[in-house]
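Yeah, one chain of the complex is gone here, protein chain that is, but the others are all in their spots.
Take a look at subunit A:
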Amino acid sequence: DSHIQYERVGADVTMKCGSMDWDAAVTWTANGTDIDESHLNGSYLILKNVDLTQSGQYSCYEGSSWHLKYQTYLRVGTPPKEPVLMCRSNNYPKGFYCSWHLPTPTYIPNSFNISVIHGTREMVCEKDVFPKNRCHIRYLQLFSTVKYKVTLTVTNALGKDSTTLTFDEFAIVKPDPPESVVAKPVPNNPRRLEVSWQNPSSWPDPESFPLKFFLRYRPLILDQWQHVELSDGTSHTITDAYAGKEYIIQVAAKDNDIGTWSDWSVAVHATPWTEEPKHLTTEAQVTETTSASTSSFMPPPTTKICDKGAVVGSGAVAVCWTAGLVLAAYGVLFI
């Protein structure tokens, strides 16, 4: 008969050859290889200070008849240390998920049990098929004052440990990063880059729970990021890019009012529009800003700022500063 035996790293293990007497003549094998008699105490096999390499199948055979008297599978491992538990709501207000892992491997099978208590009610955290160490919960109520208490217990043959997280509904809200970030140069505008993105698809209700965004960008050659916070809309035009330099751009999202910022989105690269070399004039390159600029400004005769051709489908962004003044006047009257 064979079974599994779990032992701690560093322990001393004594294996008996089933029901055989202590003074019986036996031979032990480890994974088919004979074990030297020096490890035997009578018919007992003594393994001192076991390590992971000694895991394997141990068999005991009666001396002369070579009958298999006992077989065991030795698994050397450690009891679990305190697991790492994380809970997060990336789909507010639908619910949240918790995921966990062990800080160090145990080398033997572990089982995890998670309990979620909300006030007096025990909630069921449905285990995800994949990844395995994750479960999710649907909120039954919104705007709760009572904290959620999540306890994760990890158990194996050598011991157990647990960890508990207690949190408010609002504290764990953290959306996924924005998706489909796209950055494009703007034709005939050497200092602009048009960036657009989408709400993360996991955020179920951007209408009632709008997201705000944080955009950061820098030319590859510099270390310093520039930041813009946007309270609505999923696009932004950078107007102060260094001409001809490749930029790296990222966006993050956050619920307008609660929780924390998402991780940064995948980085996108873009370089502002530059004139074709054969069309370069002898004058300085056009620098275009919508606010007063301190640099000297010499438009080449071929391009005009307020040219119809310069406005290419960029929506509400004012490209002509005189038009901007008129709109501002309207706005003042309106308020």
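Simple rule for what comes next: a residue touches a chain if its C-beta (ideal position, glycine included) is under 8 Å from a C-beta of that chain, and two chains touch if they have at least 3 such contacts; residues count from 1.
Rule of thumb we're sticking to: contacts and distances are computed from a predicted model.
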item	value
Protein name (UniProt record) of the chain left out of view, among "Large ribosomal subunit protein bL32m", "Alkyl transferase", "Interleukin family protein" or "Cardiotrophin-like cytokine factor 1"	"Cardiotrophin-like cytokine factor 1"
Touching residue (missing chain; options A:Tyr6, A:Trp28, A:Phe112 or A:Tyr139)	A:Tyr139
Sole residue of A:Asn41, A:Ser65 or A:Ser208 that reaches the chain not shown, by the stated touch rule	A:Ser208
Candidate in contact with the missing chain, chosen from A:His39, A:Lys81, A:Lys147 or A:Lys184	A:Lys147
Where the unshown chain meets subunit A, residue by residue	93, 119-120, 139-147, 149, 166, 170, 207-210, 256-258, 327, 330, 333-334
